[in-house]
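So the structure is just underneath, and the comments pick up after that.
The complex is shown incomplete by one protein chain, all other protein chains being positioned as in the whole.
In order of appearance the chains are A and B, and numbering begins at 1 in each one.
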Amino acid sequence: MSDIAIIKIGNKIIVPIQNELNDIIAEKLQASILKTIESVGAKGLIIDVSTLSIIDSFMGRLLVDTAKMAQLMGCETALTGMRKEVVLTLVQLGLIISDINTSLNIEDGIELLDRIIRGRND
Amino acid sequence: MARLNEEVKTILKSKQTDILDLWKKHLFTKSKQLIELIGLDNLNQRTTNFLTQFIDALSIGDDISQENYKRTREFLSDLSQEMTQKNLTPSETAMFVFSVKDAIFPLLMAEFDGKKFVKSILLINSVIDQLGLVTIEEYLNSREIIIREQQNALTETSVPVVKVWNKIIMVPLVGMLDSSRTELMLETLLESIEDTQAKVAILDISGIPIVDTLVAGHLIKTATAARLMGTDCIITGIGSKISQTMVQLGIDLSAVVSRTTLEDGLKLAFEITNQKIKLGE
Partner (left out) sequence: MTNIQRDKIDIPVTSFEEVILARQLVRELMERLGFSLLAQTRIVTAVSELARNMVVHAKDGRLTATKVTQGARVGVNCIFQDSGPGIEDIDQAMREGYSTTKSLGLGLGGAKKLCGEFNITSSMGKGTKIDITEWVK
């Protein structure tokens, strides 16, 4: 069921979200992400949504909420790899996912988080 | 088929320099723009070529659809197209041909009181009138092409996205930015972002005539969408006129990074992408 990998790399964790999570599983994933941040003391969280073929209002809000919760735990989030069709749909839907860092891919996301974390430590 | 008799041809050939001088004088007084367009350097060559070809063609026949007028017609077509692109009126282009009459007729009239040459004058007159029509037809043709091109540009089915540098792309926006064009632009932009993985997209709006609340909304929407992909937008080309109307209309573009010139936009793009390049100097 909850077979989504949460990968730890250095001070960050990477979550490649699988397609077609139903609402209940998505909420469980959120809980386990937050638990992992706590247990490993992650400073950065990358949620890769490149395999998500849709993001509706529920998933959109869940992602933004997760980022906010992570931030309260001292962990910065980057959302990576959002597909162009998904972006166009979100814009048309009127769901503005702002206040969240976004990057083209996981690699860029790691770089971005490193910059933010470094900036915070200065 | 009527053609110029040998005697008149000889006279015209021998008086070619006089005719040319007179013709150029008329051109100068009647259309300065035409002269400017052709250029003083080219004027001598072009009028000389035209006159030589014209006289030779006349001595073969008076049907301008024939082979002997091919070069003359082509010359006029080209000239007409150039004129149209420069927004000159067809009457100015036609003037180029019509004023040949003013140069040739007085000369012929002066010889033997002109009576002898009535036939020739009528012949030349009719040929020049036909050639004048060529310029006008060509004007209409090129006008139509230009209009079609402009229409295509407005309802353009493709929006150019230029990869300027590693991780930097640019979209030069031209014409009206209505909802359907924005939609198209947005789709094309996001597709190039996905393809090139560009971190910065420069939207140059110097080709947009007016930025009203609607257009500003489209720009903000575009920047928001690019941001969701992970790409920063820089809007360039906001000149004094646009910035004035924007403030007067109460348009707030503060959510979007903007620069006046494309050059400044590029500099910022290099900064954002952590790339260094020596510009100019």
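Here is the rule we use: a residue touches a chain if its C-beta (ideal position, glycine included) is under 8 Å from a C-beta of that chain, and two chains touch if they have at least 3 such contacts.
Please read all numbers here as calculations on a predicted model, not as lab measurements.
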| item | value |
| --- | --- |
| Residue among A:I37, A:L63, A:V86 or A:I100 that touches the chain left out of view | A:V86 |
| On chain A, residues whose C-beta touches the chain left out of the figure | 20, 22-24, 53-58, 61, 83, 85-86, 88-89, 92-95 |
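Convention: only the chains that are shown with their structure count from here on.
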| item | value |
| --- | --- |
| Distance from chain B to chain A - Cα centre to Cα centre, in angstrom | 52 |
| Complex interface listing, chain B residues touching chain A | 186-187, 190-191, 193-194, 197, 199, 221, 224-225, 227-231 |
| In the complex with chain B, residue positions of chain A that touch it | 80-84, 87-88, 90-91, 96-98, 102-105, 108-109 |
